[in-house]
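Subset of chains shown; positions unchanged.
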Amino acid sequence: MPGPNHYDVTTWPVGDPAWDIGQVINSIIADVKQRQAVTADGGRPGAVIYIPPGDYRLRTQVVIDISFLRIEGAGHGFTSSSIRFNVPEDEWPDLHELWPGGSRVLVDLAPGAGVDESRGAAFYVERDGSPRISSLEFANFLIDGLHFEPDGSDLQPENTYVNGKTGIHVASANDSFRVNGMGFVYLEHALVMHNADALSIHDNFIAECGSCVELRGWGQASKITDNLIGAGFKGHSIYAENHGGLLITANNVFPRGASSVHLSGVTRSSISNNRLHSFYPGMVVLESTSSENLVSANHFLRDHEPWTPFLGIDNGREDTYGLLRVSGSNNSVIGNHFSEIVDAQGIRPVGSTPVIIRVAVGSGNYVASNHVVALDVHAATSDSCFAAQVDALLATDASDGLVVTTVMVDPESARNTVLDSGTEAQVVADRRVNAVRATPTIGS
Amino acid sequence: MPGPNHYDVTTWPVGDPAWDIGQVINSIIADVKQRQAVTADGGRPGAVIYIPPGDYRLRTQVVIDISFLRIEGAGHGFTSSSIRFNVPEDEWPDLHELWPGGSRVLVDLAPGAGVDESRGAAFYVERDGSPRISSLEFANFLIDGLHFEPDGSDLQPENTYVNGKTGIHVASANDSFRVNGMGFVYLEHALVMHNADALSIHDNFIAECGSCVELRGWGQASKITDNLIGAGFKGHSIYAENHGGLLITANNVFPRGASSVHLSGVTRSSISNNRLHSFYPGMVVLESTSSENLVSANHFLRDHEPWTPFLGIDNGREDTYGLLRVSGSNNSVIGNHFSEIVDAQGIRPVGSTPVIIRVAVGSGNYVASNHVVALDVHAATSDSCFAAQVDALLATDASDGLVVTTVMVDPESARNTVLDSGTEAQVVADRRVNAVRATPTIGS
């Protein structure tokens, strides 16, 4: 048996982890606190709590107020619940499995818990005083919200992305947290972190949640790297507000989030080297004076919803909104690829010209060496989610060019620089107050 | 003892893992299936199978058809077998160790198994029906093919990269698989994945294999990130076909693969921010109408084979083939560095001008802000693999400039844009049908 700070939920004498892992983990945390209350020279090393593969209901919220706790499973166990819930119920007996697996926490809090956002969280972290709570780690297990609920729309209940459940909610200032190798599925909010410093969200699988990563309050010097992420149509795949020095890189963000990356009041941060895919405009939004950020070396793909259960759903934004929309100053948009692959007949407002990069408000932005591909395709759809997506992704043949505005600088903006990011006609900007060098054309 | 879904190959009562770990793991899988056949509400969480450090022969192929299985070791245990096999045998008694280590699976399938590609695989994954098999994870162990075999050439048998062995072969459509922290060595094929969705191949060490990563069939939304990879001269370091939304980033790909990254029919994907090193032309190949991809912020180095056992070996491609070769449309090639460091006397065809970026077929490609360095060096070689490579890598002094074509757009291609990627003389393209802005020169 390893040292006293190594726990296993299946061998802890208090509670039944299959019935309520929340009670078990809270009991373990109480034990850690009691044992480490008095120490020789102040050392409180925390503990690791191991969750072996298995199904564990969580009926009691886990409340964490100690540093250096690592909660660790042996598998993120993701499988698509969205696809399964859209399989006719009479076919379920033929399915190999009905649910996600791995080290799986089934969020089963009492009805109504989610009315209060913090009470609807499976894992709730809060500690006042000093120092900030540090080095909490979540690794290699799955948090499964199980079901979505009717939202009053025509959507099937399991397609609403609404259930009042949150995977992890961190309410107070924190330092050096880690979320690694986790899975999140069917939660209205997967991961909500307030006031983070030096946070690492790395190599996770966060999909089929209303919103995936939300950095709220304020924070600095964090990274969101190398994740597979895809939110529901109502929410954010990656959201941050009032952060500085945030590095968002090497993520593969897939549909259908209302946005892929949404920054509000974020400065001196990077969105670089990500693969971003969306079905709607407003893939990347820099708003509320988000300034001095770098958006670089990303691949943006916007195409159409191919899966029948979500046909007609969108994020409410028109095609003139911009795939990338900037409201702020002194940002750099360099060396990105944009593919806009849509059915011209579906463009909204009807007859408008879609906008790819839109500098709505701000000055001193530098937009250079971006390549925009725009194709008019006839949208094929399918009952099979995976096949439809792959078919759409690979389809490049039967398509025509589509007229787009590659860069639009609004009249509210001035002193921006646009280089090699569209032809003279594709860049809409007042040349009297912005510097524009059009991408050369043949013979120019 | 952790929960019932946590297994250890050294304590499982069936079989002897040192004699045949394949039999042991298959027995464990049978146990998981039998125990999880009937569950209260359909939950089948899978299991983790732990392989402690040790040598484990695999005489029976592992066959996997359940989701949520994690096979995990405690060390990828790579050491160079290639260097060792090229040490004279009378020096072997002086060596600290002869073989790789860590949690090491020694692939010892019956002779002839590899004649059939799927039978030559140590780990074989296949499941029909729905849903697709999900969240299989391989982590932190080594798969060692032990020996290569004579291939009829003049090469020493251990230098052929041929033995009919595959590390992991996934035959059917799959979702959310992970391969993390693994080692692969001396396999003809390390990792072959068919029809992958949301696959993550992250932080592995895959070297001295015929081919390293092969994504076959079709697939989407996957990532190959942060790996150390280097194939044999016959094979692929990273290969993908008919994939969309693939993110290949932060990899350090070293020689001597026939290619560093080879994409066939791949669309809307990224090769960005990798360090790529090869001894031959054709480092990155986009073929069969690979379109709308982003090749950005990569460091390409092509120099010469410095190690005597492989002198004279190459991939059969001439220097006019291109270090980066594009056959497809609407791709973006932005902000890459290319170093071509070769002995001018070795250029093939004799007297030809090497080509760095070649747009062979396609339109709408955007090639901008690439920097090409070309030097003529006298190739030094050595019996010591490591010393030779480091010496070659660091040598920049005794070199002269080399005349190259930085960008060649073939007559079959039109409507491409080439910006700041070579001087007027270095860019070979029909200006009547392509837009070219040469890199400014002094006084221009």
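Going by the order they are written in, the chains are A and B; count residues from 1 in each one.
To be clear about the criterion, a residue touches a chain if its C-beta (ideal position, glycine included) is under 8 Å from a C-beta of that chain, and two chains touch if they have at least 3 such contacts.
Computed from a predicted model, the values in this text were never measured in an experiment.
*Asks:* Please give the number of copies in the complete assembly; 2 of them are in place here.
*Replies:* Spelled out: 2 chains shown, and the full complex contains 3 copies.
Note that only the chains that are shown with their structure count from here on.
*Asks:* Centre to centre, by mean C-alpha position, how many angstrom separate chain A and chain B?
*Replies:* Centre-to-centre distance between chain A and chain B: 29 Å.
*Asks:* Could you please specify the touching residues of chain B with respect to chain A in the complex?
*Replies:* 1-6, 41-48, 66-68, 70, 72, 127, 129-135, 137, 173, 175-176, 178, 180, 197-198, 200, 202, 218-223, 225-226, 242, 244-247, 249-250, 265, 267-270, 272-273, 289, 291-294, 296-297, 329-330, 332, 334-335, 364, 366, 368-369, 415, 417, 419, 431-437
*Asks:* Across the complex, what residues on chain A touch chain B?
*Replies:* 8-11, 50, 52-55, 74-80, 83-84, 87, 91, 94-104, 181, 183, 203, 205, 207, 226, 228, 250, 252, 254, 273-275, 277, 296-297, 299, 301, 334-337, 339, 369, 371, 373, 386, 389-390, 392-394, 396, 420, 439-444
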